[in-house]
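Please read the structure below before turning to the comments.
What you see is the complex with one protein chain gone and the rest in place.
Chains here go by letter, A and B, matching the order in which they are written, and residues are numbered from 1 within each.
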Amino acid sequence: MGIVVVTAGHQIAGERIETASLEELIFETVSTAIAKAGIAPESVDAIVMSGNDQTDGRIISCMVTAGPAGGVGKNVMTIASGPEHAFAYAYLRLLAGQGKNAVVVGWSKPSESAFPEHAELVSADPFMVRPIGMNRLIAAALQASALPEAERTGARSESANDPFVSWPLTASDCQDHADGVCAIVLESREPGYVGEGAWVRGVGWAMDRYDLGDRDDIEVGGLTAATELALKQAGDSFGPIGTLDAFAVGVPNERRLAQRLTQLLGDDKTVSFPSIDCLNPDFAAGLFAIWRAAQRVMSPVRPDAPHFAAASATLGFAAQGVTVVLMSDLSEV
Amino acid sequence: MTSASETAPARFYEQTWDLSYRHALGATVGVFLDGLRDAKLLGRQCPKCSRVLVPPRSYCDRCLVETGDWQEVANEGVIEMMTIVYEPFKGLPAPPYAIAYVLLDGASTALLGYVHGIDLTEVKSATEQLAIGKRVNVHFSPEPKGDVTDYWFELSDKEPS
Partner (left out) sequence: MRNVGILGVGQTDFVTKRTDVTYPELVREGAQLAFNDAGLSMRDVEAVVVPLAPDALIGIGNGERWLVEAIGATGKPVMRVNNGGATGASAVEAAWMHIASGLFDVVLVAGADRVSESLSAQSVLNKMWDVAYERPYPQNTITMLAMSAMRYNHMYGADERDMARVTVKNRRHASLNPHAHLRELVTEDDVLNSRILSWPLKLGDVCPSSTGGAALILVSEEYAARMKKPVAWIRGLGQNTETFWMGDRVGPQALGDHADADALAVAFERAYAQAGLTDPTTQIDVAEIYAPFSSVEFHVIEAAGLCGRGEAPALLAGGAFHLGAQGVVVNPSGGTQCTNPIAVTGTVRVIEAATQVLGRAGERQVAGANVAIASAIGGDHQFYSTFVIANHLDPIGHP
């Protein structure tokens, strides 16, 4: 038995989506995903969700999102640490034989928050870090400052229109907040399955220390441990990967993540793709990366397409948590 | 073991989360709120299970389909459940106040609102007057603010049918 990414529904906007509520966006996205997968709502076995109360402005926001995500009458699990963890959980659930399919949905609608960075500040440890001030961009800048000088710059242009946000990150190094929802449909399949989809070959996730000053590897946190866990599942027949989709806050940070993961996976011909249009839909970003990677190996495969793909996403300040997802086209199992 | 925690005075660091939001309500909620200005309560019907959802939602969470036709429901109905709050809570109104879910005639689901016009100081008589099955009328504010407190319930003179 294997686990297959069959399809996804997704929407993202660099501008604000103000004509629809968060609940409506989730309903539209999940409905689209399961319709594309050809699954009737009553045949969905589980909903795995991820969002952030402080961004959503809703305490226990899964309460209002479970219904539009299709959760009524079903097993709903909210993995609040991040959407890529929700993906990992859905994978575990299907491996455990609990149902034939699962819908993973992650969302962020920061346009509803008057000051999204302030919502990030409350994620800072109240005693040591909050009084000094912290958010995802400042944390990413601290992380980028530890990179070799030549790698600290991302998309920076020398023009006056690209000011530093937090040195060494400039405005063009920082993904904009974006309203976005992504719903991925996973199914368990017997080997020999023919149809649309990408096999999930391994999923690894790991957390580094919270305190930036204590990190073993400030550049990429738990990447090594996460990759080892994913590779252990994927086995010797996996690879070499042809493509890599990564998401991390900060363009240089993300590039470094992709570079380090490529090294760990032992392939220097990998083509890596940055996060979508330099946008950050936060609690959907990891799912966008996974879905994009899945599409690159999705059957039916184009003749020139790679057989193996990886996705990596990060969460927390300066990529405290790293997740690695390894996928292959259907011909490989 | 004598640890520092047993001898040291308790220390605190006070924090207030000052997070503000502008929640997008979506078109369906907007139509409902606009209806209140005209003293109308509007629901939307699910094309699959036929329930008339009041308050209206743009989707049915049971059938996972978009809701369809708008339907005006009656400005009266029956109490399905209620409570009278006697305890003050930070950030919430001064007690006592009564809130109830009312199943309006023509609706499939119950609508939350304040119940006004009852003396709430005597618990027994107040709760008996607001028992399940009692009929209430909907009243509308002559000066609507554009949110759901523009309507409230009051006991009806009619006996339960």
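Going forward, contacts are C-beta pairs under 8 Å (C-beta built on N, C-alpha and C of every residue); 3 or more make two chains touch, one makes a residue touch a chain.
These figures come from a predicted structure and were not determined experimentally.
Looking at A:H10, A:H85 or A:R256, which residue reaches the missing chain?
Among A:H10, A:H85 or A:R256, only A:H85 touches the chain that is not shown.
If I consider the whole complex, including the chain that's not displayed, which of A:I17, A:V105, A:A198 or A:L229 touches that chain?
Checking each option in A:I17, A:V105, A:A198 or A:L229, the one touching the absent chain turns out to be A:L229.
Which residue among A:A13, A:L95 or A:A305 touches the omitted chain?
A:L95
Mind listing the chain A residues that contact the chain we can't see here?
Chain A touches the missing chain through residues 21, 47, 52-54, 57-60, 62-64, 66-67, 71-82, 85, 88-89, 91-93, 95-98, 119-120, 122-127, 204-211, 214, 216, 222, 225-226, 229, 233, 315-317, 320-321.
Kindly note down the residues of chain B that lie in touch with the hidden chain.
Touch set of chain B with respect to the missing chain: 3, 5-6, 10-12, 15, 17, 23, 25, 29, 33, 49, 51, 53-55, 57, 61-62, 80-87, 89-93, 97, 99, 101, 103, 108-114, 123, 127, 131-132, 147-149.
Heads up, the rule we're going with is that only the chains that are shown with their structure count from here on.
For chain A and chain B, what's the span in angstrom between their mean Cα positions?
Roughly 37 Å, centre to centre.
Which part of chain B faces chain A closely enough to touch in the complex?
13, 15, 17-29, 58-59, 61-65
If we count contacts the way the header does, which residues on chain A are in touch with chain B in the complex?
17-24, 27, 30-31, 34, 41, 54, 57, 67-68, 70, 72-73, 109, 111-115, 118-119, 122, 126-127, 130
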